[in-house]
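First up is the structure itself, then whatever we jot down about it.
For this view, one protein chain was removed and the others were kept in their places.
For reference, chains read A, B and C in written order, and residue numbers begin at 1 within each chain.
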Amino acid sequence: MGIETSKPAVGIGLIGSGFMGKCHANAFRSVGGLFDLPVRPVAEILADMTDEVAQRSAAALGFKRSTSDWQKLVDDPAVDIVAITAPNVLHEPMALAAIAAGKTVYCEKPLSTTAASARKMTEAAEAAGVVTMVGFNFLRNPMIGLAREIITSGEIGEITGFRGRHAENYMSSPDVPHSFRTAIEGGGALADIGSHIISMARYLLGPIADTCADSHTIVRDRPVSAGSSHRAPVEVDDMTHALVRFDSGVAGSLEANWAASGRTMDLSFEITGTKGAVAFSQEFMNELRLYTGVGARAGFKRIEAGSQHPPYGQFCPAPGHHLGFNDLKVIEVAQLVDAHASGGTGFPDFREALVVQETVEAMQESARSGAWVTVPGVS
Amino acid sequence: MGIETSKPAVGIGLIGSGFMGKCHANAFRSVGGLFDLPVRPVAEILADMTDEVAQRSAAALGFKRSTSDWQKLVDDPAVDIVAITAPNVLHEPMALAAIAAGKTVYCEKPLSTTAASARKMTEAAEAAGVVTMVGFNFLRNPMIGLAREIITSGEIGEITGFRGRHAENYMSSPDVPHSFRTAIEGGGALADIGSHIISMARYLLGPIADTCADSHTIVRDRPVSAGSSHRAPVEVDDMTHALVRFDSGVAGSLEANWAASGRTMDLSFEITGTKGAVAFSQEFMNELRLYTGVGARAGFKRIEAGSQHPPYGQFCPAPGHHLGFNDLKVIEVAQLVDAHASGGTGFPDFREALVVQETVEAMQESARSGAWVTVPGVS
Amino acid sequence: MGIETSKPAVGIGLIGSGFMGKCHANAFRSVGGLFDLPVRPVAEILADMTDEVAQRSAAALGFKRSTSDWQKLVDDPAVDIVAITAPNVLHEPMALAAIAAGKTVYCEKPLSTTAASARKMTEAAEAAGVVTMVGFNFLRNPMIGLAREIITSGEIGEITGFRGRHAENYMSSPDVPHSFRTAIEGGGALADIGSHIISMARYLLGPIADTCADSHTIVRDRPVSAGSSHRAPVEVDDMTHALVRFDSGVAGSLEANWAASGRTMDLSFEITGTKGAVAFSQEFMNELRLYTGVGARAGFKRIEAGSQHPPYGQFCPAPGHHLGFNDLKVIEVAQLVDAHASGGTGFPDFREALVVQETVEAMQESARSGAWVTVPGVS
Partner (left out) sequence: MGIETSKPAVGIGLIGSGFMGKCHANAFRSVGGLFDLPVRPVAEILADMTDEVAQRSAAALGFKRSTSDWQKLVDDPAVDIVAITAPNVLHEPMALAAIAAGKTVYCEKPLSTTAASARKMTEAAEAAGVVTMVGFNFLRNPMIGLAREIITSGEIGEITGFRGRHAENYMSSPDVPHSFRTAIEGGGALADIGSHIISMARYLLGPIADTCADSHTIVRDRPVSAGSSHRAPVEVDDMTHALVRFDSGVAGSLEANWAASGRTMDLSFEITGTKGAVAFSQEFMNELRLYTGVGARAGFKRIEAGSQHPPYGQFCPAPGHHLGFNDLKVIEVAQLVDAHASGGTGFPDFREALVVQETVEAMQESARSGAWVTVPGVS
């Protein structure tokens, strides 16, 4: 008996098939079997730099068609959602084209290389009324949802302090060459991974209003390309420490560091309230530490992810089995597809990603001037 | 441009669409985008108890067809691999039918409810020369592969001791009703999860030759069904502690406990050698602790999973991003498909699963008799 | 102005000034400043093997007098408490002499090298009605007191399981020579450190009634003395795993291992109840992990020692400052001096140490016979 699928199809057009493209493709493939969505994502077209790469990736990733012309993908009537995993400098033209075509736009972070560009994209999307979403996938972790619930419910009292960090070591070695990551516009540790801890801080505690930052370049020059003996100076930060004051009055600090020897994924925070605290590190992504008690039984509790922390249960009914990084992308895609189907607002949308970028740029400005800087647009 | 996929298709027939069925389906969907396989898995037919369930699951999980008659699935010429996630008591007839049809058989653990049944299945499969694999998916963890490499390479010297455990708390509550898990044949903590730590111990240290075990029933009676006020006695173990001696001369102990309050997934071990030690717990599935040094810098090292630990890199190029439980199933399916395509031997195959079952039964016999028992078939 | 100390003096006679002797001396010196005792310990006489050693140690450790004749120390009218830190084989004659002299006897563990000898000492002490105490100092940890309170109060429900261990690596190296530790009588890992986890298990859960053990010698021969090239076979255990059943019905396992590469002080347990669990390791001696909750906030809590856990506050008013190993000895000495002053019963007294020794010997017998053994004297 053949299957008659009653759910309406939603056509996916994916631009890019590198690490993130593969991750998107896999999420679109898996999401229907894990979440009960109102529609059925169909992998329509995959675009990449050349016909050959696009074709091979499309075959491997299960897309019906392929192209080396992303504009065709955007315009294709079977494509409802345009997923952009191309280099950052291309996000703007691709997103603007997709917006012009009335498509839902799902863009990898950062939204663009500058806040000015991100603003242009945001305003175009809002004018057109299309659904947008940006890939800050670490926010999708059920443990982050739990942290937010604990914070907003008042379980740990009034929030008083924040200490955040995103530290990795992928740029530690002086042998890592220049790339888009070290481009003056849009490059640097703060823009690349600092944006993750900023988006997480905002998700948990609201807008960062003011900041004072200090940036340093640790690896002063890098090969111009992999294996090259020709080295060129690095003009972006490897490490930034920043003081932050939130709109709510909460104060604290954060660090972005991509030359942090020994750290692979220390996207972490400790948030302190008058009655308790929560602490998290992506190095232990399936647990949240919570302190609430007083007296002889008080202590930080290690809460392990389980089906009591939605949407963990979509992946596994039993606690302690652990979600992985790719699962966070599946959750993100489920929310994207839901937003698309309902015509609602995705989160984080272009507007949110714009403010993250403005926060990054305020920190960069502070690092240059040595003075406190107010993030624009935050009251 | 339409995609012409040059890789030959391999038809998948999946029996069962519960937790494990979903997990299998998702793995077959994802595997092609993550691993470079010689063939292309195609989700052909899904079988479940009723037409309705089967049809709905097939639609959700992306299968072309559905059926409520598993025999039809087994016989279908488009089906090359039969994946069995049905209740344990059905494993034997399903597997025997699939073997008779010359299909590759992929069976969830336990292979069957008794060693006698498992032996029948194993002998049939070996006589027919079909590829078999059993779903001891925790073995697929790159960190377990690393542990094995460390042990077999002699990095920690000659192995001297083993301490293992699989402890969870899903049967802690006296409100959890009777089910196949509490059936006299094939039920109990030792059979259900003790088999995981036994299979892992064998994978890392070779055969367990002798054992002396002590089993206890903690929840003495349970509701006959969910919510029922009628309770019936429990006749299987909730907790078993066992002394073990390996064929190699290594000695140690292990525990199986499904009423271990506070534990969600403590599938763990510490293996000690003359020059070091390795320690692991599935609660921290993306890390392995290794001790090798001496002197003022000695200490247990926390090694985080990364692309230097294959096949982690198939999922993510960057370390610290974490695999999840479902990813382990994808790795298993990749190895299954490879074994099928090459006509080679899967691991763990029916033979291995049979010996795990025999080890379980030796422990059960010891728990009854109070004496040491030799595992049959182990020299 | 000279100080008139109104508290009555209690004279201390210390036999031995090695590691443990030093530890005793320091505890007797410090205890008065940390605890409000009814009496004032005065360091009267120190005895050691030669006059020279005794004199030098007495000077360093603040004793008034010294001797190489322990019998004189025992008989000295100024000595009220005899503290024995001499080699294990001398515990019996020294204790019997002190008992005969009507002194309070404070003896390092093990009480003696055999249960027969320990029984003789115990019966003599009980007949004479003297106060006795044996140095199982790990029991003095405020966190162990907290664990006991949690267990006995029913906070974690009815106890269902025990998993204990004392693992260190001080005998790992084949270069460690023979010594009293490897003597056939009283030697081996089980007697040396297994006695600690046995005494702790008894303190927390009551008597061990039955046991089945498996002992192994890892380092088969050792130098007859330090640096010697002449090696002699080792006839005691380096590692013992044991199944245990408590008088209360609780079951579990324990391990003693002094060749556990990578472990310095893993005196640890996990005790599971129907409503929760407690876990501890001496490697983290200032914390106890407690699981009690259910639902979305459940998790193991890390309770740090503080003044809410007596007698921590005697050492420091602030939590998190940590007690050390030597502080445990001070607590023990405070309890000894209290028991002496009140004429009450010390704990653990000779009787308790005797039963620990009998439990050790039951395990040794089981390891020889391969059968379950009942610990004598336990109902």
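In the analysis below, a contact is a pair of C-beta atoms (placed from the backbone, for glycine too) under 8 Å apart; a residue touches a chain by one contact, two chains touch by 3 or more.
The structure displayed is predicted, hence computed values, not measured ones.
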Visible chains that the absent chain touches, using the contact criterion stated earlier: A, B, C
Hidden partner chain, touching residue among A:E92, A:E255 or A:E352: A:E255
Contact partner of the left-out chain, one of C:W70, C:Y106, C:Y291 or C:F315: C:F315
Per the touch definition above, residue among C:P38, C:G154, C:P233 or C:G324 touching the missing chain: C:G324
Touching residues (missing chain, whole complex) on chain A: 156-157, 160-161, 163, 165, 172, 212-214, 216, 218, 238-239, 241-243, 245, 251-253, 255, 257, 259-263, 272-277, 279, 291, 298, 300, 370-372
Contact footprint on chain B, counting only the chain that is left out: 146, 287, 290, 293, 295-304, 308-309
Where the missing chain touches chain C, by residue: 1-7, 19, 22-23, 25-26, 29-30, 32-34, 36, 51, 55, 58-67, 168, 170, 263-266, 282-286, 304, 306, 315-327
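The criterion applied here is as follows: only the chains that are shown with their structure count from here on.
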Magnitude of the superposing rotation for chain A and chain B (Cα, nearest 5°): 180
Separation of chain B from chain C, taking each centre as the mean of its C-alpha atoms, in whole Å: 43
Whole-Å gap between the CA centroids of chain A and chain B: 34
Distance from the mean Cα position of chain C to that of chain A, given in whole angstrom: 54
Two or more partner chains touched - positions in chain A: 304
